[in-house]
Structure formats: structure tokens, C-alpha cells
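Missing here is one protein chain; the remaining ones are kept as they sit in the complex.
Chain IDs A, B and C follow the sequence of writing; residue 1 opens each chain.
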């Protein structure tokens, strides 16, 4: 099967005021924003991200990038899953329903889908953000993925039911309070003699992505990771977000955020 | 009678988080914040001001000074009357009930009271802010002042009933839609052969204060004006707020904001 | 209302340009605005051959600003001439190429090649990049060397020669006069200020290169001061930049003595900001009853 999606012509990038229609607190450090567009949404693909203008935060000068977590076409809304890291995300966590949020989107490339049947989605902590959207899109193509997520402890886990809807959910916790004990990369699934996935999609902390990349290579499995380099623009002009690839320095915001580990 | 108040030892300055208990919109450009202290209020005197920390406004770096508009000792609350000028005051206008606001106070000197019986309070626009507190204090000393206020047009007038409670309210509007037509300084009261006030208190735009100062001089009346020089600190250390006086450059935040026009 | 300005022989339809390194080659902005509305567009630095730039991380956010240490990443002048120029040459705005290098010869080589391109009416000689080990800023902080590279490029470049000055100097006017004397048609300033960011928790510099160039509103007061000082001591037009985020900022630079402005970092936050500033200048002129934007240049009232 050919890589249909990657040849799609990217949609026009937009600067748009969205309306906050939900602000759901998941736990002390995570929340979901649901944002509604005044217009029809353009074509959006899993792995793509938005650049959010954070007003009212004196120490936030640049926009903040977030992956698209879910899309609701009928409602013209998207969801972002956000971890509170610093002042920017802290300020966003206090945003009120009906407040406006200015977005530049859709940005970046996206995960390859439609050419593989047996796939694994692996995410650590907030790295799960783009994987829900990905699982949903895979479902639409008749693929039910295995979704492996890693957490510190049981109390940190969120949206488990959602993931279970779209795939088989595996869990690791660092303290063993739920699922297998250990890191994502230590899950028993990787201890099989021969991993039979056609592709692994991965998103999370750098060391995790590196480890999963290595495992994939050993087993000859295609592997796509989503990087989170710091960004100034998000649409390809500042050249601040580059990552070294076999093709030289490439922009994570434009040639990425999704890279095949063969290219890194 | 001696100038009792001016020899009072100033109270200790405090840095304190107040709770916003009211945010009353008066019109498109003016609002009142009522702020409650966790502790008993220190002694406060008309003419004194507070320095407000404006959070959530990226373009507001320094604190913003506002006169004390009213004091409610029992309720441990003070009121500020604020005109929306730029980003700082705009941000304050959107503050929510129960939000905290950090204040440094009480700052500055205050109007002389208690040594005169027949007095005039003259304020233009937002310059009325300290005059309500002053009128109330005068009342406590058995003095019912004449309060002359100037506005652009009738629709701009606010708190008229309040002022009437504490004195005889005279009004000028630039378009004549209420009271006498013209500026404060053009009010017929000043056209008397001999003005018989013992003191005029004045607060408003610079040209108005200059004009009232001149009138006072002509009639040999004591005149106190409250200046609004831009400030960096508000408590006497930066030396940014100085005004030339007969004693050399003096700090409006410390030797002022109230000055006797004889000294300017 | 006349918004046009002249920079040497170059006529801009309005005084609003984009700053090098913040607008790519213009193509990246086609979704956001109509590039043909711009007074001009200074494209990303071009050097004689391919440069990978500095390693990641290249960016640090700072109070009201950012540091970058991109380091002139580009595919070289040959690639620019062959691949990029044909794609952008008909964008219908004044396209200015930012010419950079590590040696005098490199500047001359690039300028010579750009001189051949019909639809490039001007170059901006970048003798002020703080992010390259050799050359760059070193050329722009010594009046003698700045004059030398200007004169050498002047010999081979026949169109409008703008020289971009570094703010990392004791006397901007000394450099400005030297460069003017060596044949510059215009000066643009300021490039970024050399700065540094540290992550206190990891105890490491944020940038791979330790230091980088500071841009954004944080530097506006310094930029305004330098534009004011410079425009008073040279006869050639000055293009002002540094922290312009909106119309008011742009007007301030004109009043301080700039004939045109470049908008840099602001494009990252609001990619349509330049066209909004052009409209904003028009309404400012209406409000202040100014007929030609040139009247605003240096109109600052100092008693």
C-alpha cells in the first residue's frame, strides 16, 4: 500500500479566534481545553499541532505549541490536552468558558496512516496527547491499535476509557499501582522474541522515544515519533526548532513534528 | 488653629493582599473597586494613595498608583475610583470578585483638614477620586464643603448623590447638558468679587490645577492640590516623580501628592 | 495619502518591510497575508555556500523578547539563485537579500551574484550577526573594518546597498559614519544584542552556543535611541527596527528618524502584523493630518 496521506497537499494555515467551550481539569497538572471555531474546520490530521497565543501572562512572549488531541468536525471544535509546565500553561489552565483563544493552525506534518494494519501506539505522560486523535483516525480505517501508555502512578492516569474505546489499552506505572510496573519501554510486550507490529507510533520524553526507536530498529519495524523541540514561530521561518536528520537540519515544525526514526 | 494632621506620624507602610469584594462599572471608562484587607486598616487620610500590582497585563511592569476614594473601617475595605487609561487600568477593570490584589499602602501625605471651616473642593473628571474621602472626613469635623465637579457631558457624571450627602454639589459640563456650561474654572462661583473660602482643595488635570491655584492666589485663599506625576516606586526611593518646589525638587509620592500651591 | 518612501534609488510603496531571518523567503507567509502589500521584504541571510547553522537548542524565550542562535543556516547563494529566486521574484514587493559571510571575500562573492538578479533591487549587508564564530558581528563593531567591507561590496554591487549595523558597540554613530563614508546608500539598525540565558535548575546555558542574539520589545528602547542618534549624524536614510510589535512602535521609529522600518520577531507571534501596521500607519496619518509618510521621519518634537 502506498503512503497515501503524506502526499496530501497541506491545508492553508489560518490565524483564528476560537471560543473556549470546555476547560476540564483532569488532575493537578493536566487539563483539556475544547475550542470551537467560528468556521468549518479545515482538514486536520493526527500529529498536527496548533500555536496558541497566551494573553494575560506577562512572562509568555511567544505562542505555545500543542498537539491536536481530538477533533469534532460537526461541532467545529478541537481539544487540546495540556500539561502545566510553566507560566504559559498555568495561565491557560485558568481560562474561562467563552473566552477567546487565538490559534495558528493546522501546523506540521502528520503520522502516516492507512498503509499498515497492526500497529502500536506508545505514549508517556502527556505524550499521549496526539495519540487519541491518531487512534480515532486509525479506527475510521478499520484499524484497532494497541495503545501502550506509561504513568508515574495510578492516580495520574486519565482518559483510560477513551483509549479503550479505540484500541486495546496497556498501562505501565512506575510504582506498579496499575498495569505493569516500570517504564513504557519495560513493558512485557517488548520482551517478545519477535514483535509483529507493522509500525510503532511514539510520543513522549526524549529517552523513551530513543528507546522505542531502538527496539523498532532491532525488530525491523517502521517507527514514527513526534518531537517537541522548542519553537519560536511554528510555521517554518525562524529555523529555531531544527533537529539533525539524515537530510541535514530539518524543522520540527514543518518537516516534522512526526519523523520516521530511520531519518533521525 | 494649628495644622494638627500634618504633624501626625505616618503609619507603617504595608504590602498586603486585598480581596476584591466589588467591581462596579460606572460608565465606559470608569469603575470602582472595593478591596477588603485581611487585617484592621491602619490610619488612612484623604489624599493618600495606594500602589497596585497589576498581574496578568503583559505590558504593565510597574505598580499603578490610585488615590483612596472611600474608606470603610468596619468592613476593613477601601474603594478606588479608576479611569481606564491604558492596559493596566483596562486589566484591572476585568478583575473578578474574590480575586486578590496586592497593594502597598498607605502612601503619601494628605490634605490639611480641621483648621478651616469654609472650604471648596474642586475636581475635574477622575480627579474627584480623593475628594469623596476628603468630604467625608470634613463632615466628621462638622464641615460641609462646597464640592465643584466638572465633566464633559451629563452622561459622564457619576456618584452625584454621594457627593450631595457630604456637601453642596456644583456641576459644570463642557456641553452644558447639566449644571453650568464650561470648565470647572469657568464656574460662576469664581466670578464673585471676593471668594470667601478659607481653603480650596483641588484635584484634576494640570491646567485646571494651575488655574485654580491662580484664582486662589488672587483671592489670598490657601490652596492644596494633589499631583499625579508618573511614579516608579511610590515610596520615595526612585526619585522619578519629582516636582519643582520652592524647596527644590520634591517627591510627589512622599512630600506629596498634596502640595500647597504656595510651595509650587 | 502618500505612503511611499525612498531608500537610496529604491522606492518602497510604504515604509513597512520584514526583517531578515524572520520572514523566510516570504513564501511561508502566503497563507497569512498578501506579500505584495509590503513595502519590502528582506529575506533570510545568504552566504557563499551551504551552512547548517548552530546545533539545537537555538532559541530561548526571555522577558519581552527572545534569544536566537540560528547562525545563518542557509543553502548558499547558488541555491538561492537557482531555486529560490525564480519562485519569489514575482512577489511584487521590493525583495532585499541579506548578505552575510565570514570573510570579506565571501561578502563580495555573494553580493556580486545577487547583483545579477534583475528583481533584487537591493541588498542588506549583514555585518552584525552575533551568531557566527568568525566574521558577522566582528565586521560591524570596528569602524575601519566595517568601512572596508562596505567599500569592497560597493565596488561590485550597483544597486541599493543597505548596511545593517550591530548595536553591540560603544558608539553606533562612529560606525554609521564610517559605513556611510564607504558608500552605503542606507543603514538599517539594529541587529540583535548579544545576550545569554541560563537554566538555573540544570545549571546549563539554554542555547547550544551559550550566547545568542536578543530581539523583541525588550530591545525597543535601545533600538529607538540608536536610530535617533544615527539618523542625526548621517545623510543617508535609516531603516529602523528592534521590537516593533504594532503601529505605535513603527510610528515611534519613524519619528525618531527612520525612513522605513523592518518588523522581525513580531511576525512569529502575529504573522499578519505587517499588513496591520501598514493600515495602522494610514489611520495614524489621517488622525494627525499628515499627507505623506515622509513627513513623519524625524518629526520628533524636542524642545
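By definition in this document, a contact is a pair of C-beta atoms (placed from the backbone, for glycine too) under 8 Å apart; a residue touches a chain by one contact, two chains touch by 3 or more.
Only a predicted model underlies this, so the values are computations on that prediction, with no experimental measurement involved.
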> The complex has one chain that is not drawn here; which of the drawn chains does it touch?
Replying inline: B, C
> Who touches the missing chain here, C:56, C:157, C:228 or C:268?
Replying inline: C:228
> Per the definition of touch given earlier, which of C:59, C:96 or C:169 contacts the omitted chain?
Replying inline: C:169
> Among C:193, C:236 or C:278, which residue is in touch with the absent chain?
Replying inline: C:193
> What chain B residues would touch the chain not displayed?
Replying inline: 12-15, 53, 59-63, 104, 229-244, 248-249
> Where does chain C touch the missing chain, residue by residue?
Replying inline: 60, 62-65, 67, 141, 168-170, 193-198, 200, 202-205, 210-211, 214, 216-222, 224-225, 228, 243, 248, 251-252, 255-256, 284, 299-302
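The definition used in the following text is that only the chains that are shown with their structure count from here on.
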>> I'd like to verify one number: the distance from the centre of chain B to the centre of chain C, where each centre is the average of its C-alpha atoms, in whole angstrom.
In response: 48
> In whole angstrom, how far does the Cα centroid of chain A sit from the Cα centroid of chain B?
Replying inline: 55
> Which parts of chain B, given as residue numbers and ranges, touch two or more other chains?
Replying inline: 58
> Hey, what residues on chain C touch two or more of the other chains?
Replying inline: 64
